[in-house]
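Heads up: the structure comes next, in structure tokens.
The complex is shown incomplete by one protein chain, all other protein chains being positioned as in the whole.
Per-chain residue numbering starts at 1, and chain names A, B and C are given in the order in which the chains are listed.
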Amino acid sequence: MAEEFGWWRWLIQWESPYRADMLAVKEHVYSGKTKYQKVDILITYTYGKCLVLDGKIQSSECDEWIYHEALVHPAMLTHDDPKRVAIIGGGEGATLREVLRHNVEQVVMVDLDEELVNLCRKYLPEWNKGAFDDPRVRLLFMDGRKFLEETDEEFDVIILDLTDPVPGTPSVFLYTKEFYSAVEKRLSDGGLMVTQATSTFYSLDVFATIYNTIASVFPIARGYHAYVPSFEAMWGFVIASRDKDPCVLDEAAFKERLSSIKGELRFYNWEIHRAMFALPPYVLKKIKEARIATDDNPVCLPI
Amino acid sequence: MAEEFGWWRWLIQWESPYRADMLAVKEHVYSGKTKYQKVDILITYTYGKCLVLDGKIQSSECDEWIYHEALVHPAMLTHDDPKRVAIIGGGEGATLREVLRHNVEQVVMVDLDEELVNLCRKYLPEWNKGAFDDPRVRLLFMDGRKFLEETDEEFDVIILDLTDPVPGTPSVFLYTKEFYSAVEKRLSDGGLMVTQATSTFYSLDVFATIYNTIASVFPIARGYHAYVPSFEAMWGFVIASRDKDPCVLDEAAFKERLSSIKGELRFYNWEIHRAMFALPPYVLKKIKEARIATDDNPVCLPI
Amino acid sequence: MAEEFGWWRWLIQWESPYRADMLAVKEHVYSGKTKYQKVDILITYTYGKCLVLDGKIQSSECDEWIYHEALVHPAMLTHDDPKRVAIIGGGEGATLREVLRHNVEQVVMVDLDEELVNLCRKYLPEWNKGAFDDPRVRLLFMDGRKFLEETDEEFDVIILDLTDPVPGTPSVFLYTKEFYSAVEKRLSDGGLMVTQATSTFYSLDVFATIYNTIASVFPIARGYHAYVPSFEAMWGFVIASRDKDPCVLDEAAFKERLSSIKGELRFYNWEIHRAMFALPPYVLKKIKEARIATDDNPVCLPI
Partner (left out) sequence: MAEEFGWWRWLIQWESPYRADMLAVKEHVYSGKTKYQKVDILITYTYGKCLVLDGKIQSSECDEWIYHEALVHPAMLTHDDPKRVAIIGGGEGATLREVLRHNVEQVVMVDLDEELVNLCRKYLPEWNKGAFDDPRVRLLFMDGRKFLEETDEEFDVIILDLTDPVPGTPSVFLYTKEFYSAVEKRLSDGGLMVTQATSTFYSLDVFATIYNTIASVFPIARGYHAYVPSFEAMWGFVIASRDKDPCVLDEAAFKERLSSIKGELRFYNWEIHRAMFALPPYVLKKIKEARIATDDNPVCLPI
């Protein structure tokens, strides 16, 4: 059978019982199970090397920089001068890598799954690029919510780089009003939080609920989104603060801060910053109708 | 077998031999073949009713308004007062529908495939909403390129709502320098053309080549893109003119023209207009490297 | 996209959540819903025209003669001279067609689903070949079990051409001890019954249970199987009688009766008759372990 037809190893990502994406697998690097999740590291023809958790691509070599630049830089640049940063989740180390491109003093990364982080260090060096060895980094393996609820530390930016709120997984309680209140308490003056917030199309209800939940805790909350090909979706984020607004920025000052980021940006710039916050009417309409998620009544993906 | 698992009728859209999207089909409305293409009209669980040509979704009930608002309104609103409009392609009648929301005097729609247009009139009334019966409309069934090359008419806006340049199909010659020169000759002073231009990610080379080809003919050429879920991609467009620039607009005047559009806009507004033209660095970089397509050396999708 | 790659309309037959067969659909003839089931009539590249009920191929143009010859002729030829035949189910009319090739006097066919039978008459003439118009045929639309329980008629051969015992469907009660007792009461002296009995590999437990259930009612019960490609399986049947054994036949007499069948046989002959009853040790072993199905505790397919 010809190379160009009939490939036999496939990753099928089920988005619902009625929709799936089929990706041919070129090489199979690793498959295993940590205490918390099933882990596959696969090289696909379409997206290159992929980290797959419980059957869903978390990030791909081919576009992880879109997701990670979009997650990290808007909050980091809206702050005047972030020095202390917390990352909740972020196993691959790519969020950490992006944070370290800024002139920060301390970053604490709190991930539940030590085995996963070790797999990422071993198999995904293109993602973390040595970030775990940076002396500014403190790595903790524990429940991120517990960490924020119990610590006395304050942070300039808190980044929530989490798996989706899939029913029955611990992530569900990292998208509730109670959790965002705990986050808010740990922000310094001028501080911001940002979270991934699922797709603004396929799970628009979930995005809208996450947005509303955050807006019920913070005076300033802004939704934005970016197209991430390997997620096969426009991907949502929410940034929030007591006092800083990513949509009200001085262009000259922003661009100066932007130019201080080390290395090349492949996705993000001033125009993209502004464009990401432009949500179309059908998204804005849904936000108006959505509810607030609480520990008693959390928000979950439909599957 | 439970309703929620194991659906048996599927549309599998192959994007390459290594990637496909699987969509469960709820109802099968029509399947047939015109002189030019295979036509399926299917109701999918994910996107509702879909028009599928030669195995590719052309538009879906669920998001056709994103594509059609993004194709039509930026060019129509950049023009001060478009009265005469030509649509090349546009079988579903939804591009026509969007054009007719403006205060136009005459619209000529030129589609190669009369059978297809008749199928759309019969099966897709949600798309065309009676547009074909509007007295301002003239409908021609012929080769769009031939029409533009032979007519003496001038148009304020020419909209190219075409199938992709798939190798071996007539569409290939509607993406070349010679064709765009023919388009340019038929624009009135202050006139604009706009074309769909394939995905800015999966076929970025093709998009970049289309952009460069248009930029070799027109003094002003602007690429933009919008996320269209059922295309499973960020979708590209190029707008071009001798004298009008969609990125240099007076906000107040634009918004006034915007408010004169009849009915509700679900995707497009002033913020979205500006956001769509923000192309990320990885797209801009590819545009610099791309070539120009000619009748002798046209641009085609890889499959 | 080339004809030979990338076909977009597929029938996916899920055999379990872990296994499915994908068949490209060349033409879509009919899709609809009767009072009892979902009906698709599709032309597949691999098997030609197919009748699909609730997502499962019931029979295909390309191999329906294997199934129907294997179902009908062993029982009909084991009987010395069958005159009165009952078919329970058999919507397509192909079982009827095969029965009418014998020198019978009366055939009653009892199918629950009148709409389905009408669709088969309209769309599957290759299957029934005018059988429904034969003056020897009486067609009843009612529950087959009720018919057998209430009628006073006796039959020489009763053929159970049923859908699989899928949980929640009425077929489940056509595979129980109580039902087979009702069948037994309606057989004349020297009479035989035969039923389809699902796959002897993928649902071997179910086959073995059906066999044992029948063997608990009839002194003589014989399992056999034949390979039916479009079922992607070796397909099981059980024949039963008070007094006739399909494995103890006079070869010369059998061959004479065989030669009296009208028209050409494509699958069945004397050697195949004997071969079908040779069940491998792994099937025989499972039969020893299986239970008996009753109305209170019926046997169902695992999905």
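Annotations
Throughout what follows, contacts are C-beta pairs under 8 Å (C-beta built on N, C-alpha and C of every residue); 3 or more make two chains touch, one makes a residue touch a chain.
This is a predicted model, so every value here is computed, not measured.
In the complete complex, the hidden chain is touched by one of C:22, C:142 or C:253, namely C:22. Contact with the omitted chain, checked across C:141, C:173, C:201 or C:254, is made by C:201. Where chain A meets the omitted chain, the residues involved are 1, 5-14, 17, 25, 27-28, 31, 40, 52, 54-56, 166, 303. Residues 4-5, 7, 12, 15-24, 44-46, 66, 201-202, 227, 229, 232-234, 265-269, 271-272, 274-276, 278-282 of chain C touch the missing chain (whole complex, contact as defined above).
Note that only the chains that are shown with their structure count from here on.
Between chain A and chain B, two chains of identical sequence, the interface residue sets overlap for the most part, with shared numbers making up over half of the total.
Least-squares overlay of CA atoms from chain A onto chain C yields a rotation of 180° to the nearest 5. Work out the mean CA point of chain B and of chain C, and you get 52 Å between them. Rounded to a whole number, the gap between the C-alpha centres of chain A and chain C is 55 angstrom. Shared interface positions of chain C, defined as residues touching 2 or more other chains, are 5.
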